[in-house]
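The complex is shown incomplete by one protein chain, all other protein chains being positioned as in the whole.
== chain A ==
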Amino acid sequence: MSLPKEHDYIGLTEPSSMENSSSSIVSTESEKNTVLNLKETELRLGLPGSDFLEKKAGTGISLFGKDLKDEGNNGFSQIPLKNLVSGAKRVFSDAIDGSGKWDFPINGGSEVDLGNGGSENTNTLQSSLAGPSGKEIGNRNPRKPVEEKKNDNNSAAPASKAQVVGWPPIRSFRKNTLATNLSKNNDDEGKSGVGSLYVKVSMDGAPYLRKIDLKTYCSYKELSSALEKMFSCFTIGHCASHGLPGQEHLRENCLKDLLHGSEYVLTYEDKDGDWMLVGDVPWEMFTDSCKRLRIMKGSDATGLGMTCNLLSFLVMTI
């Protein structure tokens, strides 16, 4: 899920790739600004975090990229970008959590074999974490700036499945059992498991509600695109077909709505009866606790503390 996003971050530091991603959309500078502004302010069920960014892909980044490129320190630019565009604690915390691995030069390592016997543990890819790197660990300055950590995480992303042999220290029996258990559980929940999980979805201003089965999705991204399709007719003010409307068409109409000052935020009611912003917690936790969904008008979302992020974000784009 996060892999494409991280590639985008890598792309940010390389002007060439940036231009490639935006080339399909713009020709002139001014048009670029206008169109991209619109794209930025396009009605999206803005889930903080990956989905938002993934949709933006080249465009969102190029928008900021222009400014940040001028700063001349591409490494540093990644963090503010993340903060503003996503406002996502989770995404940022992924960067921090990824920092746990910064001590280990996973890239460029040689394979470490266990000797004649070899290991039957198929879970572990062996990486060059033995020997010399052990030396580095103790000596590394723990105050390394965050962006370097992020970089290491990025460059390690393709090798993110590389694991240290015998770490964490868990017995093979337990590892193998849990692996089978987890995959079984996931399968079951996907099919019947505890049954389906239908929740009502309301949208402010829409004449009627919808119902969706949360079990048919396995990520926020899927949920968000499904909801978009379902509710797109309401944003335009007249019923569109349920087939995917052309992007251009949607944008113009969203612009219309935007000019009337409405932005939308996706929220849900949890088991305790509180209204929460969708996207903060892991997907399984969300499905466990979600009782109903509400696509809220941005102006109503002040209480959730989300609006300030969206608004400040919008201000930056204009």
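What we mean here is this: a contact is a pair of C-beta atoms (placed from the backbone, for glycine too) under 8 Å apart; a residue touches a chain by one contact, two chains touch by 3 or more; residues count from 1.
Convention: contacts and distances are computed from a predicted model.
Of "ATP synthase subunit epsilon, mitochondrial", "TRANSPORT INHIBITOR RESPONSE 1-like", "Pyruvate dehydrogenase E1 component subunit beta" or "WD repeat containing, antisense to TP73", only "TRANSPORT INHIBITOR RESPONSE 1-like" is the UniProt protein name of the chain excluded from the display. From the set A:164, A:206 or A:226, the residue in touch with the chain omitted from the display is A:164, counting the whole complex.
By the touch criterion stated above, the residues of chain A touching the omitted chain are 1-2, 93-94, 96-101, 103-104, 110-121, 123-124, 129-131, 133-135, 137-140, 142-143, 160-161, 163-175, 177-178, 181-182, 184-185, 188, 193-194, 271, 282, 288.
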